[in-house]
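Dropping the structure in here first, questions after.
Let's look at chain A:
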Amino acid sequence: MDSAGQLSVLSTVLSSLLLITGLFFFIAGSIGMLRFPDSFSRLHAVTKADSLGLGSIVAGLMFYGDLWQNLLLLLIWLLVLASGSVSCQLLARFAKAQQDRVQQDKT
Partner candidate 1 sequence: MMVVLLVLPLLGTLFMLLWPKIAPLLALLTASVCSLAALQLLFLVSEQGNQQVLLAGWPSGLAISLEANSLSSLLILLTALLQLLVGLYAFATHRRDKLGAGFWPLSCMLQLGLTALWLSRDLFNLYVCLELLGIVAVALVSLSGDKAIKPALNYLLLSLFGSLCYLLGVAILYGAYGVLDITVLAARWQADLPSSIALLLMTLGLMLKAALWPLHGWLPAAHAAAPAPVSALLSALVVKGPLFILCLLWLQLAGATQVAAVAPWFAGCGLAALLLGGVSALRTPFAKNMVAYSTVAQLGYAMLALGLLLRFNQPLFAAALWLFVLAHALAKAACFLAIGEITATLGGKRINTLKGASQTMPLAMFAFAVAGGSLIGLPPSGGFLAKWALLQGLWLQGGQLFWLLAIVLATLLSAAYVFRAVVLAFDRADPVAPDFAPRILPQWLALLPALAVWAMALYSEPLLQLLKQEGL
Partner candidate 2 sequence: MRLLLFDAILCLLLLTLALASILSRQLAHAVILYIAFGLMMALAWARLAAPDLALAEAAIGAGLTGALCFSALAHQQPQLKPDVLNWPKRLWPAVFVLLMLGGVLAALLQLPPSASQLIAVTQAGIGNSGVSHPVTAVLLNFRSWDTLLELVVLLLALLGARQVAPEVKPATSWPLSLGWSRLLAPMVILLAGYLLWAGASQPGGAFQAGALLAAGAVVLRLNQQLSWLSWSNFWIRLLIVSGVLVFVLMALLAILLTPGNTDVVWLRWPPHLAAGIILLVELFATLAIALTLTLLVAGEPASTGAEHGCGEGA
Partner candidate 3 sequence: MSPFWQQYLPLSIILSSLLPGLIIFTLKETQVKLRISLNLFGVGVKLLLVLLMWQAVKAGQQFYFSLPFLPGADLVLQGDALSLLFVVLSSVLWLATTIYAIGYLEQSPLRSRFFGYFSLCVSATVGLALAGNLVTFLLFYELLTLATFPLVVHRGTPESLAAGRRYLAYTLSGGVILMLGVALLHSLVQSPLFTPGGYVAAAVSGNEGLLMLAFALMIMVLGVKAALLPLHGWLPQAMVAPAPVSALLHAVAVVKAGAFGIIRLVYDVFGVESMQALQLAQPLMLLAAATILYGSWRALAQQDIKRRLAYSTISQVSYITLGVAMLGPLAAVGGLVHLVHQGVMKITLFFCAGNFAETLGIHKIRELNGVGRRMPVTAMAFTLGALGMIGIPPTAGFISKWYLGLGAAEVGQNWLILVFALSGLLNAAYFLPVVYRMWFLPQSGRWPAEQRLSNRFETHWMLLLPAIFTAILLLLMGLFASTELSPLSWSQLIVEREFRHD
């Protein structure tokens, strides 16, 4: 995996640091999804944590790839961000509609 010749010690430390933080965010996101009470907060946890986690992983990986690959990685990150938010809003609408219907049945 060390395609770009011998990396300096500093950059390996920095990239592994970034990767670990990314991993930490992912773990936090998934725990949030499992533990939070209602669906809105779970949605919140997943989208926020995962996109942030992915950002830091991408940053961590930047050290290894050349310019063209890094640009692609950035594009991937942007795409995931955008689609994540759109689908999060879709799920939120769906959850709200279901909540309203439940209230209607009760009243």
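Methods note: a contact is a pair of C-beta atoms (placed from the backbone, for glycine too) under 8 Å apart; a residue touches a chain by one contact, two chains touch by 3 or more; residues count from 1.
In picking the candidates, the idea was that all candidates are chains of the complex that A comes from, given by their letters.
Bear in mind the structure is a predicted one, so any value in this text is a computation, not a measurement.
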Touching candidate for chain A, same complex, options 1, 2 or 3: 2
Candidate 2-facing residues of chain A, complex: 82-83, 86, 89-90, 93
